[in-house]
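The following block contains the structure, expressed as structure tokens.
One chain of protein is taken out of this complex; the other chains stay put.
Let's look at chain A:
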Amino acid sequence: MENTSGLSGAALPASYFSTATSSFIDFLKTQAPELLPSPERAARLPVSGLEVPHGTTIVAVTFDGGVLIAGDRRATTGNLIANRDMDKVHVTDEYSAVGIAGTAGLALDMVRLYAVELGHYEKLEGVPLSLDGKTNKLAAMVKANLDAAMAGLAVVPLFVGYDTEAADSRRGGRIVSYDVAGGRYEEFGGYHAIGSGSMFAKSALKKLYDPDAGAEGAIRAAVEALYDAADDDTATGGPDLARRIFPTVVTVTAEDGALPLPAEQAEAVAEAVVNARAEAARPR
């Protein structure tokens, strides 16, 4: 392909024809490095009190036949609310979804690139990555962000996926968490939470989690946990009945794949939770 360069500017560059890699990120490194998150630049910045929006609480819960991930909608800058209705939970391919906590800008960029990476691999190879392949890929991306994390711009994702090769199809839902250094930890407990409100959300899930529950029960437990997180953590947004802003939920099952919960259903669950709490708080 050497001598195809030169003549016509519109022709695809030689590196497009390379068979060296099926990874889109590796391709970007040679072709368009400016599109990659650039931790080197961030590392040169002084560690400062740079105030950038942060995303907060994400919870993940497995259930009978799948797994779900849910997040609140708030982004904060210091003590201010930067955004009330951002989506922090994203479908990344047919059988996986990722929720993000940490520096919102970098995190959104990372999850967008991650989704392209998964799709790219699947198209080139003809088969999707295995679930473990997907989680390792995400670990590598988090690790690549380490320099930025050192400068105070940390990103921490939470991965959920349905393992289509699972021996027991009812227990195919899997949760994988990460630390800022790219450490990858599979959560066998059936639930996990990340972000500033995670301590409260996890405590709530500890009591509410039922491995034999169906999707509906798990959605209810996740929204309850997010409510508890919002109750005690100022950076986590609770259900906003005035503005009709409710948590985002994505379920991943064998039948339907990764599916965002329709807004009306999320609304109904959140309202039910708020009403139950109001009922419980009423003096007798």
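Keep this in mind: a contact is a pair of C-beta atoms (placed from the backbone, for glycine too) under 8 Å apart; a residue touches a chain by one contact, two chains touch by 3 or more; residues count from 1.
Basically, contacts and distances are computed from a predicted model.
Missing from the rendering is one chain, named in UniProt as "Proteasome subunit alpha" (options: "NADH-quinone oxidoreductase", "Proteasome subunit alpha", "Sulfurtransferase complex subunit TusB" or "Energy-coupling factor transport system permease protein"). Only one residue from A:Ala82, A:Val116 or A:Met199 touches the chain missing from this view: A:Val116. Of the listed positions A:Gly152, A:Gly217 or A:Gly257, the one in contact with the omitted chain in the full complex is A:Gly257. Take chain A: the residues that touch the chain left off the picture are 3-4, 6-12, 16-17, 19, 24, 27-28, 31-32, 35, 94, 112-113, 116, 119-120, 123-124, 126, 128, 164, 254-255, 257.
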